[in-house]
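Other chains of the complex are left out, but the ones given are in their true place.
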């Protein structure tokens, strides 16, 4: 089952052509991941960053299917795909009124004190469940 | 031959972990592409955007090899890889003191009035030359 997160396209997101400027989609993706960690994993960015942990992105592949305009509502669906000892692969699709705007696949890594660190067990369990549901 | 562009990692690029926050790398990549169009292609963003043209990114794959810290100087090497009728594939590698920080492959599309539009001939010629040099 995917996690859904919504974002309205605001003035600040748009470029002189009146559409979302692509680097700003990555800010939205990060906000979506941050909300996922808070809402679903109950492992908030604001907590673990205090303890020298983090989840930097190691890889990201993105396809931009169609432009998004100011005022559009975007639905981001984040689906965990694979969990490693310290990594997480996820897929993400953003749609507006069911038109696909972008799709992405990314890998992030759980680190502590700058080195990869195993996921906390309860986080791993919740992610595994979401992957299992999908299969 | 690759086009080289340099950017110092500034305070604004860095996150609470003191390293470049990954969405901001895409801003740098866009700045690099904008500089390439100005410096090499003599086809400035500020000119063609006035005429309802643009070069939106259609695809982007990025690997983040190592973190970049405040004060690091990044060298971005942009290499055109393939030119289509309306598209351009390029590779990009960012290094700091020859340590690889990120590598990317992207496709952008030349559009006019919201539809793909053939590259101007002189732009195509310059890009083709850079691709040829590489081979």
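By written order: A and B. Residues from 1 in each chain.
Here, contacts are C-beta pairs under 8 Å (C-beta built on N, C-alpha and C of every residue); 3 or more make two chains touch, one makes a residue touch a chain.
Keep in mind it's a predicted model, so treat the numbers as computed, not measured.
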| item | value |
| --- | --- |
| Subunit number of the complete homomer, 2 shown here | 4 |
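Throughout what follows, only the chains that are shown with their structure count from here on.
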| item | value |
| --- | --- |
| Chain A and chain B: spacing of chain centres that average the CA atoms, whole Å | 23 |
| Chain A to chain B touching residues, read off their complex | 16-17, 19, 21-24, 26-27, 29-30, 49, 54, 56-64, 67, 114 |
